[in-house]
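What you see is the complex with one protein chain gone and the rest in place.
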Amino acid sequence: MTRLLELQVVTKHFGGLYALGGLDLHVDEGEIVSVIGPNGAGKSTMFNVITGLYEPDEGDVRFRDSSVVGLRPNQITRLGIARTFQTVHLFPNMTILENAMVGQHCRTKTGVFGAVVHTPRARREEAQIREKAREALDFFGSRLAGYRQDQPAFALSYANRRRLEMARAMATEPTILLLDEPTAGMNPRETLELRDLIVRMRDERGLTVLLIEHDMRVVKGVSDRVVALDYGRKIAEGSYEEVANNEQVIEAYLGTKAVG
Amino acid sequence: MATEPSAPAKTVQMSRFERLPWRKVILTALSVAIVAFVVVGAWKTLTLPAGERFSAASWRDFVILGLAQGAIIALIALGYTLVYGILRMINFAHGEIFMVGAFASFFFVDAYARSGFLDRHHIPATIIVLFVAMSASVIVAVLLERIAYRPLREAPRLVPLITAIGASLFLQNTFRGFFGSASRGYPRPQVLTGTWPIFGLKIDRMEVVVFVSSAVAMIGLSLFVSRTLTGKSMRAVSEDRDIASLMGIDVDRVVVTTFAIGGMLAGIAAVLFSFTFEQVNFLMGARPGIAAFTAAVLGGIGSIGGAALGGFTLGLLQSLGPALLLTGYGVPSPFQLKDAFTFLVLVLVLVFRPGGLLGTGEAEKV
Partner (left out) sequence: MEGLRVRSYIRAGLVGGIVAIYLMLEGLVERFGELNLIGDQVTLGRVLLALPPAVAAFVVMRPRTEAGRLVQPERRAGTVGGALTGLVTGGVMAVALLWADWFGIDRVRAVFVAASPALVEFLTFGRTIVTGALILLSVGVISGALGGVARTTDPGLRRPLTAGLSALIVFGLLQRVIPIAMVEIGLTPDWLYSPITKGLTWEGAAVVFVVAVAASIFWERRGRALRAELRAASDERPSVKFSVFLVLLAIAAVLPLLLGAVVSEVLGQVMIFMLLGLGLNIVVGFAGLLDLGYVAFFAFGAYTCALLTGATLNTTTGAAAPALSFHLSFYIAVWIVALLAAGLGVLIGAPVLRLRGDYLAIVTLGLGEIVSILTTSNWLQPIIGGAQGMRGVTKAQIGILNFQDNPQHFYYLGLAFVLLALFVSWRLSASRIGRAWNAMREDEQVADAMGINTTRFKLLAFAMGGAIGSVGGALFAVNLGSLTPASFVIFVSITALAVVILGGLGSLPGVIVGALVLIGLPGLLREFEEYRLLIYGGTLVAIMVLRPQGLVPNVRRMRELKEDERSQDAWAQAQAGADDGVAAEEPA
């Protein structure tokens, strides 16, 4: 099993605040790994470090066994790491289809000449972009299909916006997909639907998934492995049951019992 | 609608070429080139043969001149920095607020000079002139905020900037229409011509007055912002507008006050500037405005101390820069390029150190 993504002793601080303090984490190909932890544990910061928005102060992030530290986010995406955001960041005035098509940007090369003159290669690429974008949107069924694809993204409902963000990330044809709290704000029915979709992402589309989640039903239902963070460090790792029953994890979430 | 697994994209590797931090390389090369240019230029100028070289006295004069002009620039820069601190916008029309003060006070100064009042009772006359300039600038500043900026407070950042540019153009040409395009002579009180002996040097009286008045104004402002309730409200609003309003601060009122204070300082600067150069015209706000903005950025925009520091620094750069750097390279008429020099400083500061001298060295993250 190839080790796709590895974080080695990653440390990141902002002024005096240590968001990540010596984090070790790995994801192997084909896995679905969930990262849990109380708020402020550094989960989103970890994503930002992996995808190049921040540079770690210490430690290394390796993808396919070569370091990606210091690369710009667009280079990292091109390597095959795609992500969604904790608060949805779509391109609100672009249509749904266009949002998805943006994802295909890093897989195409048409330059000014091709764009202006419409060379056969440019036309082929444009068709490919459309097709791949549609493929990504179709993964979410009728929600993002049909007439809707020409609607501006700001017209979407909240749940559909989250789905679109995932479709856009999938359109970049990633090897590993980072999902930041994908079910936040969804109702129970939508949450369960998404849980199944995540598993299908791996089974049908061959994606490896690293996700941050708070909803334990989802974590339980999709994860091959669960990693628990607190104060920027890993405090537990294993199957869902192992981690859920780990004393340190329970303490991190609930605090210790009051001394009676 | 694929239902079979599609193969993941083939492994993409990153070449060593692409991994180079290009930006850092270019910027480092650029900074080395600039430092070299400055050092070599200065050395060449200072080692020119005795006939072509500037005398020590000239350099002294340049420095004093730079400090005096820097004082005026600092006063105007404070207006930019205060507004930027509160609204995070550049009031491009601030140079015109300065110009309005000059023009309004012109009519009074002119009348007083003609009647002799200016020289007989120069202190009350100057006070009145200052008052007129300050009032005019304040009125225009407040109107500007109310009409052009307040409706756009929540708009994306570029919109108020474009509006400010339009307002600047509009004000310039409004005053051209009102008062004509010719320059008008702005009389200086007799008592301010000539020199005073200070520390054994003969220093222009006007320069001394400019320096002292500006210093007093800046100290006053600093005390105001740190000691009074309004000043504290201003600081609160500049930290976080929404929270400040939740704490019961009337944000609109604070914004208006900020513009008004900026206007007052611009009015003072206007009188000092006009006395120094003895003329006013409708374009007079343009270059000083950019210079002041440069100074504010140079010192660290949003910071009062920064504006002051930036102002004096820029004044010195303006008076010393072309002389010191360009003469050595044999550039004819280097003083022609004084404004170009200012702009170059602006560009370099923003490229290399957008936070300014007192800033952290990094631009604000969006």
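Order of writing sets the chain letters: A and B. Residues in each chain are counted from 1.
Keep this in mind: a contact is a pair of C-beta atoms (placed from the backbone, for glycine too) under 8 Å apart; a residue touches a chain by one contact, two chains touch by 3 or more.
These figures come from a predicted structure and were not determined experimentally.
Asks: Decide which residue listed in A:69, A:94, A:184 or A:199 touches the omitted chain of the complex.
Replies: Answer from the full complex: A:94 touches the omitted chain.
Asks: Since one chain has been left out of the picture, which residues of chain B touch it in the full complex?
Replies: Residue positions of chain B that touch the missing chain: 1, 3, 23, 26-27, 30, 89-90, 107, 147-148, 151-152, 155, 157-163, 165-174, 176-180, 290, 293-294, 297, 331-333, 336-337, 339-340, 343-344, 346-347, 350-351, 354, 363-364, 366.
Asks: If you put the missing chain back, which residues of chain A would it touch?
Replies: Output for chain A: 51, 53, 72-75, 77-78, 82-83, 85, 89, 91-95, 98, 101-103, 105-108, 110-112, 115-118, 122, 125-126, 129, 138-143, 145-147, 150-152, 155, 168-169, 172, 189, 192-193, 196.
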